[in-house]
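Structure first, commentary second.
Every protein chain of the complex appears in place save one, which is left out.
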Amino acid sequence: MITTTPDSKEVAQAPINLAFTSEQKIAALREMLRIRRFEQQALKFYNQGKMGGFLHLYIGQESVAVAAASLMNGHDEMITAYRDHGHALAVGMSMEECMAELFGKATGCSKGKGGSMHFFAPDKHYWGGHGIVAGQVPLGLGLAFALKYKQIPGCALCFLGDGAVNQGVVAESLNLASLWDLPIVFIIENNGYSMGTSLERSSAIDNCLAERAAGFNMKWSVVNGSHFYELRATLHTSMEEARTTLRPVLLEIKTYRYYGHSIADANHKKYRTAEEIEQYKENHDPISCWQHQLLEEKILTESMLESIDGAAKEEAAASVIFAEASPWPEPESIFTDIYYEVDQASEAGRTGVHFFSDSR
Amino acid sequence: MITTTPDSKEVAQAPINLAFTSEQKIAALREMLRIRRFEQQALKFYNQGKMGGFLHLYIGQESVAVAAASLMNGHDEMITAYRDHGHALAVGMSMEECMAELFGKATGCSKGKGGSMHFFAPDKHYWGGHGIVAGQVPLGLGLAFALKYKQIPGCALCFLGDGAVNQGVVAESLNLASLWDLPIVFIIENNGYSMGTSLERSSAIDNCLAERAAGFNMKWSVVNGSHFYELRATLHTSMEEARTTLRPVLLEIKTYRYYGHSIADANHKKYRTAEEIEQYKENHDPISCWQHQLLEEKILTESMLESIDGAAKEEAAASVIFAEASPWPEPESIFTDIYYEVDQASEAGRTGVHFFSDSR
Amino acid sequence: MPLITYRKALNEAFSEELTRDDSVFLMGEEVAEYNGAYKVTEGLWERFGSKRVIDTPISEAAFLGLGVGAAMMGLRPVVELMFWSFAYVGFDQIINNAGCVRYMSGGLINVPMVIRGPANGGTSVGATHSHTPENLIANTPGLKVVCPATPYDAKGLMIASIRDNDTVCFMENTLLYGNTGEVPEGSYTIPLGVADIKRLGTDISFIAYGRAVLTALEAAEILQAEHGISAEVIDLRSIRPLDEETLLTSVAKTHRVLLIDENKPFCGVSAQIAAMIAEKAFDELDAPILRVTALDAPAIYSMPLEKLQLPTPERIISKALTLF
Partner (left out) sequence: MPLITYRKALNEAFSEELTRDDSVFLMGEEVAEYNGAYKVTEGLWERFGSKRVIDTPISEAAFLGLGVGAAMMGLRPVVELMFWSFAYVGFDQIINNAGCVRYMSGGLINVPMVIRGPANGGTSVGATHSHTPENLIANTPGLKVVCPATPYDAKGLMIASIRDNDTVCFMENTLLYGNTGEVPEGSYTIPLGVADIKRLGTDISFIAYGRAVLTALEAAEILQAEHGISAEVIDLRSIRPLDEETLLTSVAKTHRVLLIDENKPFCGVSAQIAAMIAEKAFDELDAPILRVTALDAPAIYSMPLEKLQLPTPERIISKALTLF
């Protein structure tokens, strides 16, 4: 479990945090609240049967995506797993396109083709949303490779879960990143569980997961996800390291999810105690912690908070209305977005048979 | 590169080496010589076009398999990759069945179905011989799992190359072995190269490959493969650790191969210098080193050596005669050894169509 | 006979076999303490303990390979893939190790393992989670593939698969787990390689497996009622070994064939069966061999559209009608 010490004074004084304007600090809070309110709406309508498949909520972990996104320099690229709503909103995707995607509508960010696990916004340097555990990790490597190849001064932010760390491709990727000096920050969001399996039951470690990086000659550190300043400072240092020295870094962020693995996970109070969940909510909730910090800094007032939160709630509610009012994708769209050449009706796309069933 | 210091006195006095009788010491030398003479014959006839596919020679690495086999307790299980002739002979497979396999004959250990990369002898606790790099590693895990499951007081010896270490399944296997307390010793035969790629070009490491085990809370050490006593002592300790505490160990043995990756590798003097090869042969050849040791211990005389070596050469030559005289497998055998039930003509094997081409 | 679910039928098969044979163990992600992501292994960890029912980290390649190694040593692993879609991260272990080690060892080794889990689309879990690799796996001589459609078949085929001395890839279906049917208590086996005629008919042969059997049966009823066409519905049950005889006998009777599967069409299972019939029963055919498969696109998320992707009674009926 993470410690209860608050964000240290020191880390708040890190240059990257000193340069963090009051406006930006409020914006960070707003992002976290938007994520939470968005997901609470999603949960409500998922439970009403308006969505299909899985719904993996990010609630409890909001600080991580928001801190990372707050540091992206316009050249950095982000990729994550299926627990991807927070990252999507943090990089600037709209609630409407995201909610519509959950509803399976044509107006969704993936035109209703991807669902909860597959939000993408390449124009915002956001490469998804991937359902196969750790499958996104070598893609992140490819983003970093392309940045270096094109001599773009950015880094790749590659998120993965604590359970994902035990997929072999992660070790392969750590090796390649270090061997080839690729500008990538691997970010383990360690929420303590992979589905119903606690870290102790999934991972043989010495002290922490991140330490595995040492075997690949890679820097690593462990950060408390409830400490926004610490998060930002460490992320910033790591991202700068990656951008300027092209050396990869592995970070492990201690965090927690409040809901089950997905909403279908009816077991989530069996593999962990109600007290454990409550304890975290009480003492470590990233939103409360940051709110508290901003109130203390007198940047935030209770009434500002209310209005920010109110706006977030409204926006979330409006996104549902948008999603509900949106049309379903046309049946014809089943056969688009498979081959680029076919979609373009290019000569390559018009040559030969590409599909082998009836079209309906 | 490995150091040139000879096997230390201390390690020769390790209990397991003190218990090593003169006869056994000579036997170890004999095994190494048998492997080398066997492979030299194989090389000759491979070059004459008598064999197909690849031929990966173990020459230069003989001490490793022989030391390990000398410690097997009748319950231990061994598995390795495609560079498998040495291990096969060391566990007691006959030169005849091995040579016949290389010739693709029905009398081969795998009836001519496996070839050089696929020697097996389950009755000798030897589980191959596997061609996909690192593919054998989780099988080794399975051997250890079965030992523990059946409460058999043995351990699994799982060999892999330095290049294989970068396959993801190896990291997965280290994690599982440590997490589940499986009695397995992973043995990296680090000969410095994976095909034409030196260790530095394939692996990001801090000090050594074996150290990666630390991230999985697993013991590890590095051993000089030319030092037979050291090898045995470390292997013994690790195997005992695995057998008695069920804790896995990762060993890295520094060794070297004299020939190309396979005999088809015409490049092998391009990616390393002739001096490097010569230097090793001169100072580190595991057979010379062990001979030297036994001569010094006065267990061995020059004339004994000559007769042992002569016998090995004769045996190897005889195995070629055997192989050449052996029949090819019958064409019908193409369709046996695919399904156990079909081979047994059991009811399951006789029900439904199992094969979907003409039988010829 | 008790009426139980497909899920429960599988669960009974496991508990029968865990009880009968000490060398049987279950392994996979969340199969033990969590009772299985789809509750197929419910109660087994409690009953048989951590030695026999084992939770794994998310390391499919390693635990599939572990299963192969343990099976080589004579254990009988039943390894769950939470979805068969995840087989692709461990594909090498299935094809090269489970599939080839017997051959390459000249028959010294066999691998009595079951690899199991759901393999189906239709639940809005997206393209990466909706693969149906029965064709990919059955391509490999050395592997067996089973796809049961009913609770009765699920239990009997599972027990037979666990007792089989080769590797059996057992493909279930999350959409079928809740279906109920009559299932005997206790142990019984259904041999692999025996198709089941789920409905007798005279005018056309519907050949299907897995959930598509139920869709075919539905279509057959409508076809009878509305068009007076009598469709025979054959359930392959096992894809490899394959009961060609039953198929050919039916074709010789009806002279018309419609193949139905939820596999993607290109080189899907129905392509193999069509090719087989076009070779071995050509002279019996009065009409082209037609197929109704999953639409040839990745699985879409959007709920109403995904329904269109899998074979529907409507698509079956309209295809069938073109054959008369």
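Letters A, B and C mark the chains in the order given here, with residues in each chain numbered from 1 onward.
One rule holds in what follows: a contact is a pair of C-beta atoms (placed from the backbone, for glycine too) under 8 Å apart; a residue touches a chain by one contact, two chains touch by 3 or more.
Here the structure is a predicted model, which means the values were calculated and not measured.
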Residue, one of C:139, C:180 or C:224, that touches the chain absent here: C:139
Full-complex contact with the absent chain, from A:14, A:32, A:141 or A:312: A:141
Residue among A:60, A:86, A:128 or A:183 that touches the chain left out of view: A:128
Residue of B:41, B:167 or B:255 in touch with the missing chain, whole complex considered: B:167
Interface with the undisplayed chain - residues on chain C: 61, 85, 88-89, 91-92, 95-96, 99-100, 103-104, 126-128, 131, 135-136, 138-142, 240, 264-272, 274-275, 277-280, 282-283, 285, 287-291, 296-298, 300-301
Contact footprint on chain B, counting only the chain that is left out: 51-54, 101, 104-105, 110, 112-115, 117-118, 130-135, 163-164, 166-169, 194-197, 201-203, 267, 270-271, 328-329, 331, 333-335, 338, 355-360
In chain A, positions touching the absent partner: 77, 79, 108-114, 118, 120-122, 127-132, 135, 137-147, 149-150, 168-169, 172-173, 175-176, 179, 336-341, 343-344, 346-348, 351-356
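What we mean here is this: only the chains that are shown with their structure count from here on.
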Most heavily contacting chain pair (counted by C-beta pairs in contact): B-C
Of all other chains, the one whose Cα centre sits farthest from chain A: B
Whole-Å separation of chain centres (CA-atom averages), chain A against chain C: 36
Where chain B and chain C are represented by their mean Cα positions, the distance between them in whole Å: 39
Averaged-CA centre spacing for the pair chain B and chain A, given as whole angstrom: 45
Where chain B touches two or more other chains at once, by residue number: 168-169, 172, 175, 179
Residues of chain C engaged with two or more neighbouring chains: 57, 59, 61-62
